[in-house]
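Excluded from the complex is one protein chain; the other protein chains are retained at their positions.
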Amino acid sequence: MSDQNNRAEFIYAQTINSMDQRPVSDSGIEGRSPLKHADLDTQATAHQGEFGTVQLTELELLGHIVLRGKLSNPGFTQGVERALGLALPDTLKMVEKEQVSIRWISPDEWLVVVPGERSYEIEQALVNEVQGHCAVVNVSGGQTILRLSGSDVQKLLQKSVPLDVHPRSFPIGKVVTTVFAKTQAVLSRSSEQQWELVIRRSFADYVWLWLQDSCAEFKLVIKQNK
Amino acid sequence: MFYIYCPHCEEHREEEEFHAAGEAHIPRPLDPDQCTDQEWGEYLFFRNNPRGIHHELWVHAIGCRKFFNMTRDTQNYEIKEVYKIGQQPKITGASEAAAAKEGV
Amino acid sequence: MQKYSGFGLLKHALSHHENWQRVWRNPVPKKKYDVIIVGGGGHGLATAYYLAKVHGITNIAVLEKGYLGGGNTARNTTIVRSNYLWDESAKLYEHAMKLWEGLSQDLNYNVMFSQRGVLNLGHTLQDMRDIERRVHANRLNGIDGEVLDAQQIKEIVPMMDCSDRPRYPIMGASWQPRGGVARHDAVAWGYARAADALGVDLIQQCEVVDIIIEDGAATGVMTNSHGVIEADRIGCVTAGNSSVMAKMAGFRLPLESHPLQALVSEPIKPILDTVVMSNHVHGYISQSDKGDLVIGAGIDGYNGYGQRGSYHTIEHTVQAIVELFPVFSRVRMNRQWGGIVDTCPDACPIISATPVENLFFNCGWGTGGFKATPGSGHVFAATLAAGEASEMAKPFSMFRFYDGALIDEHGAAGVAH
Partner (left out) sequence: MSQQNRLKSGGRIARNCQINFSYNNQSYPGFVGDTLASAMLANGIDIVGRSFKYSRPRGIVGAGAEEPNAIMQLGATEATQVPNVRATQQELFNGLVATSTNGWPNVDFDMMGALGSIGAKMMPPGFYYKTFMYPKSMWSTYEKYIRKAAGLGRSPRESDPDRYDHYNQHADIVIVGAGPAGLSAALVAARSGARVIIADEQAEFGGSLLDSTALIDGEPAMQWVTKVVAELTACPEVIMLPRATVNGYHDHNFLTIHERCTDHIADRAPTNISKQRMHRVRSRWVVLATGSHERPLVFANNDVPGCMLAAAVSTYINRYAVVPGNQLVLMTTNDNAYSAAFDWHAAGREVVAIVDTRSGGAGAQVVDKANSLGIRVISGAAVVEVQGSKRVASVSVSALNSVGDKLTGTLEQLKCDTLASSGGWSPAIHLSCHTGSRPVWSDQVIGFIPGKTVQKQLVVGAINGTFDLQSCLADGTATGELAVLNAGFTLASGSEYSDAASAEIVTENPPMALYHIPHPKPTSRAPKQFVDLQNDVTAAGIEMATLEGFESIEHVKRYTAMGFGTDQGKMGNINGMAIAAKSMGKTIPETGTTIFRPNYTPVTFGAIAGRHCAGLFDPMRFSAMHEWHMENGALFEDVGNWKRPWYFPQAGESMQQALERECLAVRESAGVLDASTLGKIDIQGPDAREFLGRVYTNAWAKLAIGKCRYGLMCGEDGMVFDDGVTACLAENHFIMTTTTGGAARVLEWLEIYQQTEWPELDVYFNTVTDHFSTVTVTGPKARKILEAVVDDIDLSNDAFKYMDWKVATVQGIPARIFRISFTGELSFEINVQANYGLRIWQAVMEKGAAYNLTPYGTETMHILRAEKGFIIAGQDTDGSVHPYDLGMGWAVSTKKAFSFIGKRGMQRADCVKEDRKQMVGLKTKDPLQVIPEGSQAVNDPNQPIPMTMLGHVTSSYYSACLGHSIAMAFIRNGHNRMGETVFYPQPDGTAIEAIICSPIFLDPKGERQNV
């Protein structure tokens, strides 16, 4: 337990190892999202123009950065704000600005999602701006985001998550980590009928199976991310 | 099935998101090496396991991943309060008994 | 004691069943007994019976706060087997098994002990390693058992899905042919009737609310209905309520009381002839002689004295059963309930002297003590009679949790059963 006074002062960036984990520039190497094998693109093309009561889009290959720190540490909170131009959201809230979003996960944990190509730049900004005891962890390879929209999504969610997704309890801009079928997800609502699920890579296939199964009575249409 | 207020998420969630993690307020002995086998055994295994008011540790496992304490009646399963690690319960077996006596 | 038999039944039929003797008296307790047994479950009643029968101590009272056999005895899934891993426990459960095999005749009460065999399924390589290890040990301990592969299992349980379809296909199982089920109520009643006949006073609706201790020795109990009753020795056989009893005596036990739930289907025609248990998918099932499928679950994670648990535990159990037996999906669950199981850190019981002289505990059977009922009673009777742990009880002292000589049966005890 190092001295409390020193603690706020050490230079975070010098105490941890962060590295750019994306391919060297102009290598042309593309990553594979966790759902690549499901070949959502082909399905999306095949059903282009169709309207589903549940529309699914994978927001693949984004930058996912976990932030840990205490709200009582201004070196952390202000550092994040400097790096992202966004203040950390309150409990169960999500904020978003110019393709950068922050999801509240826990009193000392947030998930920052950024465009894939900017992920290291933003990670570096965070690493360099925050001070004191905190953590900035790149988890981009470990998760993906599914966007669900349509008139039956709320019903689909009622089949899948135990918590209340009614607008009175789950307004736009809320985010929770919860049970999703037999795995877990970070669930947020971006509009009346649009939701996002952050899921873990290794469970992605299971979630995909579950979604297809649950949507059997609805009309599920895959949409490309663009 | 319990409906549990997470003091960190500040709302009620379904029990499926939580795990019970045993009796609360069992601090690890500060100097284990000085403990006798009996003392260490008591710390490891022996529990109050009360019928009635019980303080226990829960973790919001599929949620904020934070541990917290709960005071619960093990007979009727009523949750009396939740409170954060490091805090002390307001409701105890003794306080309930006193309240019952006063007819509150 | 009036002897039961088919002939007797006929005789009573002719007199319109008007002349049956009482199965037990309803005595007013004496002021003092040689031994008081607190808890009129299967174990307590068996203890009283063997004390009287084997050790000739008949000045005994069994004090039961509710009705005889109404605790976990009334609510268990009745699986009986003895294929435990470690020598100490295998010996104890096999001792019980041998007593089971002659119990109906010994008690002159048909406890419907049905040796229809028990399968413990393995679904992973590690499951199979554990099964092999246990069966090897059982064999060298003289306990019947073999390891079966999926094909052999299919022959025994044709209705089970032994194909590759399930999420965790069945790889094999241990098979104890002598295992099976018994009628739980009959066990309690059979012991109660036989104990009563030997002079044991069975006192129902009598809750022990305090243990009276003088100079570090227990001298009697305070009850809610009959005041103080004195005794030279006291044996607590109170399962889920043991910690409450220990508190009365001023010490703690290494126990947690958890809800353990079970459920039954509606009665259906015979379709399942053996007991099937799976630790991995977490469920176990048998079909009773009444036709209902008797199904058990894992414990609920929290402490609870409410004799009920959480619904999602039931869901998981039923999912496991439907996974193993997709044909049961259209069969219906009739009733669910719960018991209070006294789980011990090493999944083995406590049969032990305590810090209080003349006070003994028999508890910690947790999710699996029904199968031990005769053995537990027999061994605890010997302990109470001698005033110190009998040979077979010795490894099960509560003090093992100080020195660390645990007998970890989590593998064999697995899910609740």
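The letters A, B and C name the chains in turn, as written, and every chain counts its residues from 1.
Everything that follows uses one rule, which is that contacts are C-beta pairs under 8 Å (C-beta built on N, C-alpha and C of every residue); 3 or more make two chains touch, one makes a residue touch a chain.
Fair warning: this is a prediction, and the values are worked out from it, not measured in the lab.
Peer 1: Taking the complete complex into account, tell me which visible chains touch the one left out.
Peer 2: Touched by the chain not displayed, across the whole complex: A, B, C.
Peer 1: Would you indicate which residue among C:Q336, C:N362 or C:T383 is in contact with the undisplayed chain?
Peer 2: In the complete complex, the chain left out is touched by residue C:Q336.
Peer 1: May I ask which residue of C:S257, C:Q307 or C:T367 touches the chain that does not appear here?
Peer 2: Counting the whole complex, the residue in contact with the absent chain is C:Q307.
Peer 1: Residue by residue, what part of chain C touches the chain that was omitted?
Peer 2: 4-6, 8-10, 12-13, 16-18, 20-26, 66-68, 70, 74, 87, 91, 102, 104-105, 108-115, 123-126, 129-137, 139-142, 146, 159, 161, 165-168, 183, 185-186, 189-190, 204, 265-271, 281, 287, 289-291, 306-308, 310-311, 314-315, 318-319, 321-323, 326-337, 400, 402-406, 408, 410-411
Peer 1: Spell out the interface residues on chain A facing the chain that's missing from view.
Peer 2: So the residues of chain A touching the unseen chain are 1-2, 7, 10, 14-17, 19-24, 27, 29, 31-34, 37, 61, 66, 68, 108, 133-135, 137-143, 155, 158-159, 161-164, 166, 168-169, 181-183, 200-203, 205-206, 209-210, 213-214, 216-217.
Peer 1: Counting contacts across the full complex, list the positions on chain B that touch the omitted chain.
Peer 2: 1-3, 14, 19, 21, 27-28, 31-33, 35, 37, 40-41, 43-44, 57, 59, 61, 65-67, 76-79, 85-86
By definition in this document, only the chains that are shown with their structure count from here on.
Peer 1: Rounded to a whole Å, what is the gap between the Cα centroids of chain A and chain B?
Peer 2: About 33 Å separates the centre of chain A from that of chain B.
Peer 1: Could you list which residues of chain C touch at least two other chains?
Peer 2: In chain C, no residue touches at least two other chains, as defined above.
Peer 1: For chain B, give me the residues that contact two or more of the other chains.
Peer 2: 16
Peer 1: Please give the residue numbers of chain B that touch chain A in the complex, ascending.
Peer 2: My answer: residues 8-11, 13-14, 16-17, 62-66.
Peer 1: Write out the stretch or stretches of chain C touching chain B in their complex.
Peer 2: The touching residues are 241, 243-244, 247, 252-257, 301-306, 310-312, 345, 401-404.
Peer 1: Under the definition above, what is the set of chain A residues touching chain B in their complex?
Peer 2: Answer in residue numbers: 91-92, 105-107, 109, 162-163, 176-179, 184.
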